[in-house]
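All protein chains but one are shown in place.
Our next item is chain A:
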Amino acid sequence: MTTQMFGAPIRRKEDPRLVTGGGRYLDDLGHDALAAAFVRSPHAHARIVDIDASDAIDVEGVVGIYVHEDLPRSVGEPMPLLIPHPTLTHGRTGYALAKDQVNHVGEAVVMVVATDRYVAEDACQRIRVSYEQLPVVVGIETARDGDLLVHDDVPGNVAAHMLQEVGDVDAAMAAAPHTLTLDLDIERSACMPMEGKGVYARWDTERGELRMYSSTQTSTGVRAAVAARLELPLAKVECIAPDVGGGFGVKIMHPWPEEVLVPWAARLLGRPVKWAEDRREHFISSAHERGQLQRVTVAFDDEGHLLALDVKFWHDNGAYTPYGIIVPIITSTQLLGPYKPGTYRCEFWSLYTNTVLVTPYRGAGRPQGCFAMERTMDAIADELGLDRAEVRSRNFILPTEMPWDHGLLFQDGRPLKYDSGDFPASLAKLKELVGWDDFADYRRAAEAEGRKVGLGIGCYVEGTGVGPYEGGHIQIETSGRVNVSTGLTSQGQGHETVFAQIVAQELGVRMEDVHVTTGDTRKMAYAVGTFASRAAVMSGSAIALGARKVREKALRIAADALEVSPDDLEIVEGTVRVKGAPATSMSLGTVSVLSNPLRYAFDEAAKAATQFAGTFDPDKPPVAEGEEPGLEGKGFYSPTQATFANGMHAAIVETDPVTAEIKILRYCVIHDCGTMINPMIVEGQVHGGVAQGVGGALYERMAYDESGQLLNASYMDFLMPYASEVPTIEADHLETPSPLNPLGIKGAGEAGCIPVTAVIASAIEDAEGFPITRMPISPYELWELRRRHADGEIPSLHRLSRTSSKEPSA
């Protein structure tokens, strides 16, 4: 039998190349290209009065300097609003080059094209732009006040106002024995891929064709966006994603201004042009996420069962809304996690500020929602004197209740309907892993040594694998080599490996014979992209379906040649053979030869495939009726809804009694993404996600000052955790297969980061004995909170005043 490939922790095929410097990233390409650089707004909100480039035009090596007025109609129009929504009543987008107003620091105003990036930056430095400064809107409170406006024609700075309600919240609230209100605050962070954005465009003047390389999560998206802007037929545009050094969401939204301008300049100049984003540009002109203020009012009974959940939140969407309101919609729906809310109402306002725009960042609104829900769960437990895990457990949706329809619309406009999951089993595993029931003893021992420790928990559900579709193409060459192509892109996830595992399993071929290509519009023009934890679910399923077609075809052709029934055949290690009589066999390469009758004999394989080879039946055409030449097949997968993965995390933290430094002593994860294709890769995803989550919980923030300047726009001051800050992650899995797709899989890409902020807040609160409502938190902020707590400004948790707590961890 063929070795089991699906489900095995196989080492990643791409790693030897990537870890030995063999990767080819955008800036490794196009050394002959001209370089673009941009003059960007130094002001958060200003009118452009004048642009004087006279000192720059003579810099040796400058090829062109462009402002908004130089752009033709389609290039100069406002950028597209990619995802409209009925509640997005005041959607606004910027221009490729600012027209007469800038709305955040970093907005592109002038493009310089020069022989290299050094010269281009020299010229940028000599361009003088004069501005008339306008009042600046920074921070959600300021935006919400609405006294100052980002866009004159957007009253109250409200881009969107959305409300969803299930059941009669007000009635349930009025009748409930207990209610609590929490005001919560979560700050901005950002994707920060190691490689920034970038585009390299070559224009073929004779053929009128554009080839682009883009550091993107969606090459089909870039292709369509640029073709539309440059008014080119789609057939004349191709886009290739080379190796991409991370995405995390920021490379799903296209077009960025530079991606319109650089291909436009390449066509205008008839020369290749490249732009590779630098780190400062990434900070001030890409995208951020996470910033929200939240108010949760919850009603519950004496046992801690939810009766009503009423959530209002204010979402900072930055200066523009090209990606619509996907992030707050996800917050408002995924906030519910594994729980039944009784009745639920969620109302949000998406607000403009004079800051970098907001688009999805790994987790995409879920970390904020999870924070709101899990802080609420801890508050209920404290109010009632119940164990925090027990309160969660009492509100779980049970396996017997699946599929569970919340009665809400999810981000894809389809019902929020959970397909699978076993939350009680996950929680039991987590409690066992972290030693939940023994923590009280641990805490007592620590306290005896003068140490402060706390235990935190957080649960989430993540809608993964959203549509609309992905495709997979599989082709077997006469050598037996299997070429697999899917249109979505790779940013290091291990697609070359997991897709090969699926094909190896489905076809019965060896891993080393399978070669996967992603993100090349020449090979697969129909694709959506890599985001929303969807690659394995979508492309994995499509590839499996395509492989099954190829398998059927191979068996059909081989059965004909071997004069047996297809049902009597199996494929083992690339050989089609008769079950029980393996000597009667032919390789898939030979089947490929048979599938493609040729007129000419180019080589040995082709010689065997000429129309004059083999048995000759004058009554049959060389290609059988209903067949196509070639041993290949294509599959597309388009689900009716997302599939819902879930996870539960727990952490033990220690806080220094004097300096308030925060250390994560243990971090435990139970993760359920259905059937795993490769557990090692899933675990890698979880580890990376937790690391990013730790950044969001303890280190990362966007420090805007009142004038809209980003004070920490470098890796010196924007604190992503190093390996030294990331705890050892103890992970275990539960596999509840999804009934929705052929492989039973659910997405895993974003999972790790979703609950971390909630978990760490829970643990710090448990260690400190007073509520933590604002994240991320640094030692000095915790120290300030202790001072305010000591001064009576912040109340203690109830558990401290209970003589006989029911919570084992108390």
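Heads up, the rule we're going with is that contacts are C-beta pairs under 8 Å (C-beta built on N, C-alpha and C of every residue); 3 or more make two chains touch, one makes a residue touch a chain; residues count from 1.
Following the convention adopted for this analysis, contacts and distances are computed from a predicted model.
A.B. asks: One chain isn't displayed here; going by UniProt, is it "Carbon monoxide dehydrogenase", "Molybdopterin converting factor subunit 1", "Cytochrome c-type biogenesis protein CcmE" or "NADH-quinone oxidoreductase subunit H"?
C.D. replies: "Carbon monoxide dehydrogenase"
A.B. asks: Looking at the whole complex, which of A:Tyr131, A:Tyr442, A:Phe636 or A:Tyr699 touches the chain that is not displayed?
C.D. replies: From the options A:Tyr131, A:Tyr442, A:Phe636 or A:Tyr699, the contact with the absent chain belongs to A:Tyr699.
A.B. asks: For the chain not shown, which residue from A:Glu77, A:Glu209 or A:Glu725 touches it across the whole complex?
C.D. replies: Going through A:Glu77, A:Glu209 or A:Glu725 one by one, A:Glu725 is the residue touching the chain not shown.
A.B. asks: Would you mind spotting which of A:Thr584, A:Asn712 or A:Ser796 touches the chain that isn't drawn?
C.D. replies: Result: among the candidates, A:Asn712 touches the missing chain.
A.B. asks: If you put the missing chain back, which residues of chain A would it touch?
C.D. replies: Those residues of chain A that touch the unshown chain are 117-118, 121-122, 125, 278-280, 658-659, 661, 699, 701, 703, 711-712, 714, 716-717, 719, 721-722, 724-725, 778-780, 783-784.
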